[in-house]
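Every protein chain but one is kept in place in this view of the complex.
Our next item is subunit A:
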Amino acid sequence: MYRRLLINIYQVRNGLIHTQNTRLPSTKCKERESFAPVIWAPCTARPLGTSSISFSENKENSTSLSEDKEKRPEENEAKEEVNTDGQKSTEISNATLTLQLETEPVDKPEDSKQVEKTKSGKESLLELLGAMKVEVTTVRKIRPSKTPRMSERPDQEPMESTHSMFQHATAEGSQQQGTLNPALVAAVSAAASTLPNRHQAESELLKQLRKHEAVPDTQRRADGQNIGHIIADMKVGGRKTNGRSSARPTSQIRFDDDGKGYTQDRGITGELDAVRRRKSPFTSKRLNIFTAGMEQDTLSVLGPTLWDIDLANQIVQATNQAPRNGFEEMIQWTKEGKLWQYPINNEAGLEEEASVPFHEHVFLEKHLDESFPRQGPVRHFMELVITGLAKNHHLTVQQKKEHIDWFRDYFRQKDDVLKEAEA
């Protein structure tokens, strides 16, 4: 149910975005009608769609502003209908609504600007300038001195993002009040230097720019009042966008299958806001009770107490210790000591010999002491024996010694026989 509501809201919003971006009559709402027929009556969806289309058309063809103003209340009404439709969705759509209302007044000056721009002879150059100007202002935005309204809303709404750049442009303009930004002047002169008649072009450009600054300012004031009335009529106020309602809808909607064209709308300002927001509460101030490099007084530690054993036991019981596959079961057995250990180097199983150096294994002549004859067949035989033992890696040194000792005993017992044979 919840998702269905979200889908509905998002459809409408998508519809708006699509018409503005592509400037084609959107059939989005219509397509989705079958998707959620329960709540979303087509009659509410359509006026919204058309008004937004005309809205965007205004922008493109730069028709008179008054017509646009007429359209706007209609759209707001349509929006209100959205609010009454979904119960759960009111909060979210309220948020979008306020956002949209906030951005709208700024949109107007841009239109007028474009009207004039089309008249100008050096059209392309002006466009270039426009782009430059936006860039300058967004760079400035990183510094904290900017409109407080923006900082209140960390996450960008789709409606806003399409206009936000222009908004900054005009906001900046109001601060300057006639005196142009030195960076801007520098940019103008740089641009003008590429033209043949340099000085004339420069002054023309600057004049044009000043005009842009002046016009929107007056117009915006008028628009602001107008919008003020509408807002007062609608009584949207109530809940300002708090952190949650602004963050939530975007993250939810992003998972909708129709998220295209939305993420790219987020724009630079959205990213910047995200960066600023990343100031985590985990880096907050500390209590300052302890000092960092504190030395602990060493208490007499007697090994694990009953409490420590119990803590370990509790942890084991709380966690999932069941093996997921045969190897893990074998690990468990190895830890319990039930399983032969898998070799991890080529000295596996040589624990008791680990401390014995190799020469003890190899040089066994020292064991052929005076109990064996110095020469003769017995000596010869024993030399063969120790050669064999030296090469035998299955026996420990102790076993090799025992082996030699056995022969020593044996030859001692057969001493008389050997003497008889004069060996």
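We take it that a residue touches a chain if its C-beta (ideal position, glycine included) is under 8 Å from a C-beta of that chain, and two chains touch if they have at least 3 such contacts; residues count from 1.
The working rule: contacts and distances are computed from a predicted model.
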| item | value |
| --- | --- |
| Complex member absent from the view - protein name from UniProt, among "Ciliary neurotrophic factor", "Cytochrome c oxidase subunit 5A, mitochondrial", "Small ribosomal subunit protein mS39" or "Beta-1,4-xylosyltransferase IRX10" | "Small ribosomal subunit protein mS39" |
| Absent-chain contact - pick from A:E328, A:E365 or A:D409 | A:E328 |
| On subunit A, residues whose C-beta touches the chain left out of the figure | 1-4, 35, 242-244, 247-248, 251-252, 254-255, 257, 280-292, 294-297, 299-300, 302, 305-307, 310-311, 314-331, 334-338, 341-345 |
